[in-house]
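Report on the structure given below.
A protein chain is absent from this complex, but the other protein chains hold their places.
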């Protein structure tokens, strides 16, 4: 597998400083790149690695052009990380191109489903009556898309994803649960990626909505009637309970939980493993998890924590005594 | 899609105040209901919405009969939410009735499995030798039911559920793990619903048991030899470790973890994301997660938390000095 630096430059642009005939045989992180590799400088804090790297070309910000060109070839761009992302796409298209439109012989598409002719439907996928799959969208394998569920264009739905299972709705009566039929569907926009074994439930009355450009990692749970705004990303194992309304351009760290019926405005960033128990109406970074420690230390602090309110009152008492 | 109010009343009962010929074209939450919709008042705290709603009929508690009938048609019942649940069932049965007994052509049922003739076995489901599927039970798609696993009657098992994978059992020896074969099965009662991609492991020696009426949401993990009492409900992403014994009529919030070999008595309610580390022998509500905050505030409090036991001792020292 090989690309000339000139081919990369021609395909992706940027300012190339160095020879177009340099042979690139691999992509690598800056710390482990060898001769023949192309790499990138993702953050000014890694600038010291620029001088040490053996890479044959480094993609850099304009402010590092001088430093980078002293050591060898470089491509100067405003967003090296995004350039690098496009380079991975170029690399893949050259060396292991994706399949064209296909329906795998083991897939089952209901005659009443609407699947765009350009879609790619992998092994053991099931698209039920009334479901819609958009142009260029790819269901990898073992994906379920139920009735009334619509997946937009250019989506990647990874293996084992379940779109349109019933939302979790039951009314209590005489200590039993009465099922609330889930009459809504799921509406997934364009350019959405959903990770393996994630679930997006159908709505109770209206649709669960995932807007354009949303990226969900593996094992994510999206409850019924949730609304996820455009270009929001959630890492693995996140759970979003029913009717939560999450804004655009948010990020939610792995294992975080968002309770039901809450609102998160645009540009809210939730740290991993945090539990969102109230609406967040101001953009920013929010966190809440117990810091890890040696088990013995944790035990003492956790025990004290269970008396914290008492401690506060005792402190208040002391303060009064002192005044 | 349309039902007359009289048809609803005839099917589901309650005291109808208003004309039987009113046409109902949809179900909606009280806050967004429009003319033609039927809605319900779920909780007295939403009473102010009763006067504002445009709905053509509201299902209400007896104490709201006067207020509701002043504004239009209403149905008066003791449990509006349960009535509404049954209405969703009626609506669905009229407008998108569920399929009768079927075995999807892609499903694989072992000749030595016992599947009730009224069961519904969806695409890519696998029912192994020695497994049993009860009357009217529905396996949606990509469901696995292994040998020695029994699913009762009137259950809904959503897509991707795995019933009867091996419990996680290994004995350490010379720094290696020796597999403990899981010789038990799984016993699931009647009227159980299990959400998409959830897992119920087989027991080590005896069966893992899910009693009648239990409702599990998506991505729930039930370890080997767990016993879940009747009518208990667990929200998404809950994990229950091996041999835990959970009572009847419990609720466990999303993302909570129950450690192994614990006992929870009946009517225990665990908040989302809480970690149950000891048996709970008294009914009630239990919680334990770190409250979310602005990241900067959290950082300071988390840092202080790691010294909390020290702080307690310093406080004690001050108190002694003061007396």
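By letter and in written order, the chains are A and B; residue numbering begins at 1 in each of them.
Everything below uses one rule, namely that a contact is a pair of C-beta atoms (placed from the backbone, for glycine too) under 8 Å apart; a residue touches a chain by one contact, two chains touch by 3 or more.
Owing to the predicted nature of the structure, the values given are computational and were not obtained by experimental measurement.
Asker: Would you mind spotting which of A:71, A:116, A:147 or A:215 touches the chain that isn't drawn?
Answerer: In the complete complex, the chain left out is touched by residue A:215.
Asker: Based on the whole complex, identify which of B:11, B:47, B:67 or B:165 touches the chain you can't see.
Answerer: Hidden-chain contact among the options goes to B:165.
Asker: What residue numbers in subunit B mark contact with the hidden partner chain?
Answerer: Residues 106, 108, 124, 126, 142, 144, 146-147, 160, 162, 165-166, 168-173, 175-183, 197, 199, 201, 204-205, 219, 221, 223, 237, 239, 241, 255, 257, 259, 270-271, 274-278, 284-291, 293, 297, 300-301, 303-305, 307-308, 311, 314-315, 318, 321-322 of subunit B touch the chain that is not shown.
Asker: Given the full complex, what residues of subunit A touch the hidden partner chain?
Answerer: Within subunit A, the residues touching the omitted chain are 26-29, 79, 81-82, 84-86, 88-89, 91-92, 96, 104, 106, 122-124, 140-142, 156, 158-160, 193, 195-197, 213, 215, 217-219, 231, 233, 235-237, 249, 254-255, 272-273, 289-296, 298-299, 302-303, 305-309, 311-312, 315, 318-319, 322.
Everything below uses one rule, namely that only the chains that are shown with their structure count from here on.
Asker: Determine the centre-to-centre distance between subunit A and subunit B, using the mean Cα coordinates as centres, and give it in whole Å.
Answerer: Once rounded, the distance between the two centres reads 26 Å.
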